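For subunit A:
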Amino acid sequence: MSAGNPVSESKPLLAVSNLTLKIGASGKTVVNDVGFSVSPGEIVGIVGESGSGKTLAARAIMGFVPPAVKLVSGSILFDGDEITTMAPKRLRAVRGSKVGMVFQEPMTSLNPSMMIGRQLEEGLALHRDLNAAGRRALILDMLRRVGLSDPEGALHAFPHQFSGGMRQRIMLASVMLLKPALLLADEPTTALDAVVQRDVMELMVDLTKENGTAVLLISHDLGMVARYCSRIVVMSQGDVVEQGAADDILARPQHPYTRKLLAAMPLRGLARELPQAKTPIVAVRDLVVDYPGRQRFFRKSAPKRALHGISLEVRPGEVVAVVGGSGSGKTTLGQSIAGLVKSSGGEILFNGKPIFKSETAYWDYRLNCQMVFQDPYSSLDPRMSIGELVTEPLRLVPGMRAAEKKARVAEVLAEVGLGNGFAERFPHELSGGQRQRVAIARAVVRRPSFVIADEPVSALDVTVRAQVLELFAELQRKHGFSCLFISHDLGVVEQVADRVVVMQEGRIVEEGSRDQIFDDPKHAYTRKLLSAVPGLESSGDGGVRLFWRLGEPDTVQPKSG
Partner candidate 1 sequence: MRLPAFNALIGGGLIGGLLIAAGTGALWTPYDPLKLSFREKLAAPSAAHWLGTDEFGRDVLSRLMAGAATSVWISLLTVALAVIFGTLIGLFSGYVRGWVDRVIMAFNDALLAFPGILLALGLLAVVGANKYGIIVALGIAYTPSVARIVRGTVLSLREKEFIAASRVMGNSEAFTMARHILPNCIAPLTVLATSMFGYVLLAESSLSFLGLGVPPPAPTWGNMLAGARPYIGQAMWLGIFPGLCISLTLLGINLLGDAVRDRLDPRMRGMR
Partner candidate 2 sequence: MNRVLASAFMLAAMAGPAAAQSLTVSVPADVRSINPGVNRDDNTDDFVLQMVEGLVGYDEGGTPGPLLAEKIDVSADGKTYTFTLRKGVKFHNGAPLTSADVLWSWNRYMDPKTDWRCLTEFDGRNGLKVEAVEALDANTVTMKLNAPNALFLDALARTDCAMAAVIHKDSVKADGSFDKPIGTGPFKMGEWKRNEFYTMSAFEDYASPKTDGKIDGYLGSKRPLVKDVKFLIVRDPATVKAGLLSGAIDMGGILNSDVDELRKAPSLTVQVGTNAVRHGLLIQTRDPLLKNVKLRQAIAAAIDYDELVSAASADLAKPNNSPLYPGSSYFGDVEKQGFKYDPAQAKKLLQESGYKGETITILANKRPTAVSFPQAVVAQSMLQAIGIKAEIEVLEWATQLDRYNKGNYQMQAFSFSSRFDPALGFEQFSGNKDKQPRKIWEEPQALALIDKAMVVADKAERQKLFDELHKRYIAEVPMIFTFNGVEPYALSKRVKGFEAWQSKQRMWEVTLAN
């Protein structure tokens, strides 16, 4: 890997300098005096959290400045031509033909009402002088190249007939057909399931390399950027805070923000010693959940089994993580243990007592089992103040006086770092991280002995995620509740879990202690999960080192210079 400075070596393909964008109405600066460059064939990453301006800056390169945003100053030179002042017609000639773009959301980036073949053909017809047969041949070739099993059939298929990963491949095919000199990839794998993320990413890298296409990769995922890019641009709140070779930035971050970003990457701590207890706090035996079939006119369609007899134990004080891809049934498991989804078989024991057998056992469990949800925007009633939200669970605690409740709420809000004055505010006045703190406060205010956390940090930005995980761990240590932690993010799981349960298609395929699972996975699916995302480990001195779990995959060469 060449760690030198490619900018100085050759004439850059893209040179952005002094780019400043403001919101027209409020005058707020969203991109501030930003400059970076991309050389031919190079892969450059822009990393930043939401609101960093990375997407706006990237889109400006294609001339896509939203109507509400004004370009105040700056220059964008592509191949020596100034994009910002280019006539629309010339700009259109550049778009697609010389600069291509891949989007985050594969569900909305292809036109749902147009056949794949026609969508792919559009760019070719516009920019290349080919007859229909020639275009068709090129398209089929490219579809085959991106790994579609039936390219002929795909021509006449609609996007909704493909999975997200497949659509992202088609998207890549559509863009790479024209062999652009530069590819803008805006979070190209973020919306994909963990196991396919890596495949798509590597396909992209291979394709661009074959065609000598430079890539500007925009991502919040430092690990991913570090893995594929030769250079990294770190953005925060509209500013470029640091840029340089990927290895340098990882190993020796200079700017405090970069360091904070790196520090926020989840890391594995030491395995905890838990007190041995005779009875698990929660035990699940042969839990079966069926989703009822849709009511059709005369008959119901066959029910769909979501959980095929799950057995699971959570011991006092223990954090058990449930991991799996989408459709693995992990969320259903959490919901059915929380009582939100009716089970059609099996039982749940709380402190050794089956909860469905007696009313007292059920209420004991009900009051002691709490849940933290994934989306902090929808899990808080928007019409209630923070104080009301956190007080509400105490309503059902028998014999608690108003004054006691008030004191408890104040205490818990202080614990989650929302002590002064937050009680009067409403959820929409809070940031995502603060909301999730409220959700956690609400879950622990009753001092439960068992908390189910369903993807509690997956909607949060990297640095916020770290803080919330920190808080959660602290509360867990302090109050000693057991936890079922559901997540697709192996990094997070690695950091918080004592024990890990791997699920696939409604069944548990492997379970064991965190170290067993991460270091010595037995099941093929576990291995696949682990190999899909790179891990990070601290290199000391604020820097991190990137590594592939289970070794480097053979199919893909890491980046070259």
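Candidate entries met the following condition: all candidates are chains of the complex that A comes from, given by their letters.
Methods note: a contact is a pair of C-beta atoms (placed from the backbone, for glycine too) under 8 Å apart; a residue touches a chain by one contact, two chains touch by 3 or more; residues count from 1.
Small disclaimer: the values here were computed from a predicted structure and weren't measured.
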- Query: For subunit A, which of 1 or 2 is the touching one in this complex?
  - Reply: 1
- Message: List the residues on subunit A that touch candidate 1 in their complex, please.
- Response: 25, 335, 338-340, 363, 366-367, 369-371, 373-375, 378-384, 392-393, 395-396, 439, 442, 446
